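Working notes for the structure below.
Missing here is one protein chain; the remaining ones are kept as they sit in the complex.
Residue numbering begins at 1 within each chain, and the chains themselves are lettered A, B, C, D, E, F and G in the order written.
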Amino acid sequence: MAMKEIRLHGRGGQGAVKAAQLVVRAAVTGGKQAQFIPFFGVERKGSPVFGYLRVADEPIRRKTQIYTPDMLLILDDSLVMLPETYAGLKEGGVIIINSTKSAEELNIPQQAGTVAEVDATAIAEKHLGRNIPNTTILGAFGKVSDLVDTETLFSTIEEIFGKENRKCAEEAYEAVTIIRK
Amino acid sequence: MAMKEIRLHGRGGQGAVKAAQLVVRAAVTGGKQAQFIPFFGVERKGSPVFGYLRVADEPIRRKTQIYTPDMLLILDDSLVMLPETYAGLKEGGVIIINSTKSAEELNIPQQAGTVAEVDATAIAEKHLGRNIPNTTILGAFGKVSDLVDTETLFSTIEEIFGKENRKCAEEAYEAVTIIRK
Amino acid sequence: MSYIDVLREAEDQVTPGASACQGCGGELILRTVLQIAGKNTILGVPPGCMAGAGSVGWNFNSGVRIPVTIPLLDNCASLFTGISQMYQRKGREDVNAVIVAGDGATADCGFQSLSGAAERNEKILYVCYDNEGYMNTGYQRSSTTTKGSRTSTTPLGSVINGKVQHQKYVPLILSMHGLEYCATASPSDMKDFVEKVQKGLAASKKGFAYLHVFSPCPTGWGYASDQCIAVARKAVKSNMFPLWEKDENGYKINKVIKDPMPIREFVQGISKFKKLTDEQIDSIQQMVDTRYAELERLAGKE
Amino acid sequence: MSYIDVLREAEDQVTPGASACQGCGGELILRTVLQIAGKNTILGVPPGCMAGAGSVGWNFNSGVRIPVTIPLLDNCASLFTGISQMYQRKGREDVNAVIVAGDGATADCGFQSLSGAAERNEKILYVCYDNEGYMNTGYQRSSTTTKGSRTSTTPLGSVINGKVQHQKYVPLILSMHGLEYCATASPSDMKDFVEKVQKGLAASKKGFAYLHVFSPCPTGWGYASDQCIAVARKAVKSNMFPLWEKDENGYKINKVIKDPMPIREFVQGISKFKKLTDEQIDSIQQMVDTRYAELERLAGKE
Amino acid sequence: MAERAYITPIADEDLYVLDTASWRVYRPVMDKSKCVECGMCMTYCPVRAIIGTDDKKYKITYDYCKGCGICAAECPRKAIEMVLEGGAE
Amino acid sequence: MAERAYITPIADEDLYVLDTASWRVYRPVMDKSKCVECGMCMTYCPVRAIIGTDDKKYKITYDYCKGCGICAAECPRKAIEMVLEGGAE
Amino acid sequence: MGVIKVLTGNYSASEGAALCRPDLIAAYPITPQSSVVEYLAGKVHNGVLDSNLVQVESEHSAMSVVEGAAYAGGRVFTATSAQGLALMYEPYFRMATLRLPMVMAIATREMTSPETIWSGQQDAMSVRDAGWIQMFCDDNQEITDMVIQAYKIAEDEGVLIPVNVCYDGFYSSHLTTGVDLPLQEEVDAFLPPVHFNHATLDPDHPISLDPMTPGNLLMKYRRSHLEAMKRVPEVVDRIDKEFGDKFGRYYGGMISEYRIEDAEIVIITVGGMTGAGMDAVDAARENGIKAGLVKLRFTRPFPAARVAKALEGKKAFAVIDRSVCFGWSCGPMYMETKASLADAADQYCHFSAIGGLGGADISTDMIYSTIQKLEDNKETKTELETQWYITE
Partner (left out) sequence: MGVIKVLTGNYSASEGAALCRPDLIAAYPITPQSSVVEYLAGKVHNGVLDSNLVQVESEHSAMSVVEGAAYAGGRVFTATSAQGLALMYEPYFRMATLRLPMVMAIATREMTSPETIWSGQQDAMSVRDAGWIQMFCDDNQEITDMVIQAYKIAEDEGVLIPVNVCYDGFYSSHLTTGVDLPLQEEVDAFLPPVHFNHATLDPDHPISLDPMTPGNLLMKYRRSHLEAMKRVPEVVDRIDKEFGDKFGRYYGGMISEYRIEDAEIVIITVGGMTGAGMDAVDAARENGIKAGLVKLRFTRPFPAARVAKALEGKKAFAVIDRSVCFGWSCGPMYMETKASLADAADQYCHFSAIGGLGGADISTDMIYSTIQKLEDNKETKTELETQWYITE
């Protein structure tokens, strides 16, 4: 597998960093190579945060920001208003977004390939009582991408965040809808 | 006049530095070039101190220690026991020393030319009540060397240290004896 | 003017959208101090949550409406010595030189420069908001952290349970420097706080004024964001944070608590204290009592 | 053992030929402290007259008979934190970690590291010999210099007459750090001094001990070399330098002066004070009285 | 400054303002009927989102209120209620 | 250490001793007849040049005494006199 | 073989340090380094690591405390960044010149001003002439491995110089990835308990540490320091091999090279940019550009000979610096790379003369002797040994 570059977009407090680190762990557990770099702005609750996640079979050498992602993982659909969110997405690139909006409302860019949507906020609030959609959206990620083994992903979630979070992910795994192909 | 290099030897508290700075002042007042560098050991009262004095017509460039002095100005005759005191004295070099001892007792080195002696301690104690022989020995220096104008020297002493010190210098000017030529 | 009217009328000098956490005591302190200090003020906010919250700005935008700078973590008081002296020199005694610094900048990294400026009696109002830790870097212990607290450098481990030492009581230490004015304040007691800022500003025209303000931190300490004032109030009521001042008339306890709340009660519901042992609680209680007794003696109450 | 026997019997750890000036109070303090601390001591002497006098040695020769180092001017207490902790770790609690530092190293340049070590309650005995200035570099003012003193950076000029500020009273500031032991001492009161060194050493097995010792300096202050003890005695008698201590039982004034000598008398014959104006003398007197009253209150004497 | 010279980093253009209202999960709602205009809510609001009005009353502004709930907790009259954002006001 | 490696500056050879006796201008001379062996002179001598002797008396040693005069000034019996060096003892 | 753990760069440093069993750790937080000491504090508070942990009030004290512990023979560790490094500069310099072996991690960060908390190598680069060995890591694995190797290098009795293990703030310090963590037994076997006693304060063997030192003698210490620096490359090579043999990971010593043999074009990198550099080289190769890469693993001592050798016969090179050299209007490693090539010029006989340190004189005669030496060798057109104005 060639290296896949995934950019995360979320807001301070949504747990994007933790989620991405978890993916690295799951990938490494599964014998893959993976790397995550959070981008530090003046990070406060609610402010936009980025992260750069890479998964590959071969060792990953670059430790840079991601300019032309293969995939976007968007934890908060209000972020699509920012120009940087969709910037550089590869031709046919995948978008996974926590939303209930339509592709038009989300202003999905031209070059996007698969666009997957899940109401991670609702699922998280159901199971966790709070809008911390990070583990939830990982369920959708597990479904849409084949970068990490699904069972490893779920068990890693459970190991680190506990049963309820696993439930979130599992529900999202089922609930995710492809709104564009 | 070619540059003359004079090394001062004294003990902490005898005022060697002040005396040498005074010579610089007198020389400069007289239109000459002059320079003095004190050598800083762990200077405390009673410990040996050195200083490097240069007088010339032309600008003095080097700012180094003096290894082969043209002249030695020794404020305390107990210092002749130290090997560094006479070290490097030029062939025919001049020694001016605060002492009442004989040339033999002073162990005057072979290559020395004129050796002048004055009992600066006695003169200083007479006029100043303390063994601060610095201005006194300048009187001998004024007599033996022709590096600075004598009257300028005396008036500089008076200006900086007062009348009593001038008296010391004047008395030393008269009292100095050449014990070797 | 009543303190309420003061706060009602005075312009807020800080950006309305500052990124301090919800319910941050520091933000309340910063805004309050600057409302009273007003436009004619040069402000210093060293690295720490209040700078991190945006008060010094970003890119080409400032975080406050007045001239502001971010000193080094370790040189607030000496940097402001230079600023203050230059304004004196220009004959602009009207300009306030005000620092709002965290406990880390105050009690630790910048303590020497603070002590030096205090000794020289520089014309500065120095306000320390004490949230008992290095919050901006992720809540590590500072010297003002209460014994037993959980911080990220003093975790509640199986061999060492939180911070080992008692807190360094900076205001009393500073007051021994012979300042123009020295006081403690709490956001729970706004009238007292406002008056002390006013006194401090006035004193800073003659010399060094120091104000040490209790600054509850929901994020670091672990309590609900609406409890800021409640926590501060309990600190005052338990003598964990007694309110006093020292001016030319000596020491004075501004609020004498008849029947102080036990420390055991104060620490309830604050998660940094959640695993305090009985021994640790007793030890804090004893420190609090001893310190209060000392204050009483200084205030001539014995 | 009586203090005289202690001094009579204990070995002098310092080179017999040290280059401190004739009649230096610092030399007396250094030798006395080390006689009591003894061989099993690691000594730190930062830059200053006592290091300059040769105690740290020259070339391949040491100035004392015990292990010694010269910390930076600004890190005595933190350097010794490392040393002390390593000896604790080795199970060598018997080893004394002792610092003998000047007022500059203590109150100014090294104050932050001192305050930090005090807060952490490191097992160190820190002795400050206070000659009220930076003597080793030629007598510049320090923060402990008495107001009005002539120093080489606060000369008696036509517009400014000596030092402007009052002295920083370090021992009281330190005592507010909650140390194991804190005291002042004077070479004029040898019994008291010897006992305090002993207590300080004992306390340093449990935590931080601080001793602030009056250290008259004939060269810098300008008085005859035989007057060292006389000057120190007058300082005690005038309450310019009151003798007190703080231990687990609180503050105690060790020597209560019935009828304190006026400051006007104390300053006689010391040439750094030779041009004090009446106003300056009154101001010092007032500072002394205020401070003493504060000490009395702390000691519960009011 | 027409074009920046990039000599010294200074901020002189505008205020740096974050949309802190977006952090709000619960919204403070004042019940004017209970309010006695004591001003406590204003004095304690860390954001200064509660302001005095010309008529000597107090008003919650929502542009930057972070929804911390201090005003509600401190109101002596319990005149402020925290309501889930998006829900009915 | 046979030959120095010049790794770290350490002093381990001997004591660094200055001839401080040479500073002395006045010499303290004790009048044994006046002395009451109180030991004050010893306690105050900054050089520790006054030592206790086996017979419980005190003795001035001159190898390093700087001649400061403190002992003379502090002796309660005025049993020590400062005499100009070189003069009669 | 070790155990794979998923770690940030900072945790990689902490794990490496913990495996070396430090006697004492000084902790002071600064972004982006803070989690190094937090992680270690967690281990100490939980009894997993038996180290003294000192929570100081500033970095100046952090360095001072570990310095004191080294005076008592301890193995010590701390970590810092940017302003912290700047604040500790005075004791930092002294740690090196007392030749006290220790390891300090630097999560490199840009220096204020402008006010910043972000990545950049200016902090470590600006203090590169304070006597420490400095090395820069590319990835998390290298961070762990190099902390361990660094103790061995620092404590080598031919070296005895403290080591900075540097890695990029955020880009490495906050990068999460899998790390093959050596086992404690393996590290114990690789790294013996600390033992140096050239500078130990001990009541049973009283010495003075750092007595006043006249200039001529001081120069002997300085010369010895420089000679130890000269030995570093060979020690680094030896330890690289020993480590590789044991743990299966070799790093190449002072520099490492990538696709360099037939390259015409060389880029020289420092630290975490290296990975991207290799990717760029690959891309260039794909486009027919004969590119290669040299990574400066150690910047102090500067591997001048190896850099010059690597560039031999190449056509073009650029050095990529994540810091500036204010005095040269370029990057510092670029400037020094140029210095390492000067000898290729073969135009002059030349050498460095050093004298007058610590108050020693630079006399007219000394300078004359330099002139004479140049005169005697002027036709050689080579660099001669550094001349020291030491009068033995």
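Methods note: a residue touches a chain if its C-beta (ideal position, glycine included) is under 8 Å from a C-beta of that chain, and two chains touch if they have at least 3 such contacts.
On a predicted model such as this, the values are computed, not experimentally measured, just so you know.
Novice: Counting the whole assembly, list the visible chains that the omitted chain makes contact with.
Specialist: Result for the missing chain's touching partners among shown chains: A, B, C, D, E, F, G.
Novice: Identify the residue among G:122, G:144 or G:200 that touches the chain left out of the display.
Specialist: The single option touching the absent chain is G:122.
Novice: Which residue, C:22, C:62 or C:225, contacts the hidden chain when the whole complex is considered?
Specialist: Checking each option in C:22, C:62 or C:225, the one touching the absent chain turns out to be C:62.
Novice: Among G:41, G:102 or G:357, choose the residue that contacts the chain missing from this document, as touch is defined above.
Specialist: G:357
Novice: Which chain D residues touch the hidden chain?
Specialist: Residues of chain D in touch with the missing chain: 56, 70, 72-74, 107-109, 111, 134, 137-138, 140-141, 143, 152-161.
Novice: If the missing chain were put back, which residues of chain C would it touch?
Specialist: Touch set of chain C with respect to the missing chain: 39-42, 56-72, 74-75, 78-90, 95, 112-113, 115-116, 119-120.
Basically, only the chains that are shown with their structure count from here on.
Novice: So using the touch definition from the top, which pair is joined by more C-beta contacts, B-G or E-G?
Specialist: Higher contact count goes to B-G.
Novice: Between chain A and chain E, tell me the centre distance in angstrom, where each centre is the average of that chain's C-alpha atoms.
Specialist: 33
Novice: Measuring from the mean C-alpha position of chain A to the mean C-alpha position of chain C, what distance in angstrom results?
Specialist: 41
Novice: Would you please write down the residue numbers of chain G that are in contact with two or more other chains?
Specialist: 55, 57-58, 115, 205, 207-213, 217, in rising order.
Novice: Counting only residues that touch at least 2 other chains, which ones in chain A make the list?
Specialist: Touching at least two other chains: 44-45, 47.
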